[in-house]
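With one protein chain withheld, the remaining protein chains of the complex are depicted in position.
Let's turn to chain A:
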Amino acid sequence: MSFLIDSSIMITSQILFFGFGWLFFMRQLFKDYEVRQYVVQVIFSVTFAFSCTMFELIIFEILKVLNSSSRYFHWKMNLCVILLILVFMVPFYIGYFIVSNIRLLHRQRLLFSCLLWLTFMYFFWKLGDPFPILSPKHGILSIEQLISRVGVIGVTLMALLSGFGAVNCPYTYMSYFLRNVTDADILALERRLLQTMDMIISKKKRMAMTRRTMFQKGEVHNKPSGFWGMIKSVTTSAPGSENLTLIQQEVDALEELSRQLFLETADLYATKERIEYSKTFKGKYFNFLGYFFSIYCVWKIFMVKFWSQHISFILVGIIIVTSIRGLLITLTKFFYAISSSKSSNVIVLLLAQIMGMYFVSSVLLIRMSMPLEYRTIITEVLGELQFNFYHRWFDVIFLVSALSSILFLYLAHKQAPEKHMAP
């Protein structure tokens, strides 16, 4: 009886998560595109729902909600479904949508997507060989085999993102690092940008006129293509087309300059907005949080061992919430930056895959931050994985990522003021 009640609670929460994922997809990710293939939206929402359910189960574990046997059952079921999605469904659909975009292979879509999926499975399996993650007594298609590989990929991703985030978060929010940007700086850059555009326009006017006179005279401008084309163009080109090629090169250089100026101006506007934001109440609050978290991250980097497990557990809760939010925001930014109307389906599915792997490995790693008595359920469900390996692997990648982020940001920070200094 209690099992039925527990199951209905779980199912209700899963439907809620599904609905949230659906809305997020529709309102945020795909707000500029048309959803033509609803299967993509369904897969994304399902992945999101089952990933969130795992976190929910951890919290239930700690708060001792629900019957322990029904919790165990739901853990197992949830894990099976998520592995099914991450290893079978999403990669297959990614292959299918990639193949659909290529016009040549359009006819035998299914065949080629199956081939792609088999290639993926091969490399996915090979991934497990160099890592000491399993004892050899497990069968081929057991849960442990699959989850160990998913875990490796996910943990690497998490460590890379956390390392970068640990360094970037204080850098972004702490006002100590914000360069001083005045309106005059921005105006000067805008003026330069417009002057560059004017130079491009005058050169293009010359080119347009040259082309028109050549067309009226009956000449044709042949762009030198290939090796023989270039040799031919040395001896037999009309003076008009030589001129054109020369001016075109100058225009290319100017266009590159205009792009750089545009990006710099956008960067200055963004910095100015951050400065103004930091003066508001919300900004000051996040500034304080930035200091707090930077201290926590520094502690993490140097791994001070004697910290009470229970207090670190509260931080685990905060980390779960902020990392879900942070992940969704980062995914959205990534998606806007790289997707186009053709590739949007593939990219969303890739993001769903990353999200699923990220959440699965969060569960693996959270085990360390949890007080001892709660670790048993995870150990029971996930079988005999070598958890210590994952923790060591996470620490190594985290350190590498954090150090390279520090180096990268240092170089970027140093380079920027020199560009904006007015002579």
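Keep this in mind: a contact is a pair of C-beta atoms (placed from the backbone, for glycine too) under 8 Å apart; a residue touches a chain by one contact, two chains touch by 3 or more; residues count from 1.
One rule holds for everything that comes next: contacts and distances are computed from a predicted model.
One chain of this complex is left out of the view, and of "Coatomer subunit gamma", "Phospholipid-transporting ATPase", "RAB, member of RAS oncogene family like 3" or "Protein YIF1", the protein name its UniProt record gives is "RAB, member of RAS oncogene family like 3".
Shown as candidates are A:Thr12, A:Gln195 or A:Thr245; the residue that touches the absent chain is A:Gln195. Only one residue from A:Ile59, A:Cys80, A:Ala253 or A:Val396 touches the chain missing from this view: A:Ala253.
Listed residues A:Ile5, A:Leu84 or A:Leu263: the one in touch with the omitted chain is A:Leu263.
Check A:Thr213, A:Thr245, A:Thr280 or A:Thr376 against the missing chain and you find that the one touching it is A:Thr213.
Listed by residue number, the positions of chain A touching the unshown chain are 31-34, 188, 190, 192-195, 197, 199-213, 216, 243, 249, 252-259, 261-263, 265-267, 269-270, 272-273, 336, 340-342, 422-423.
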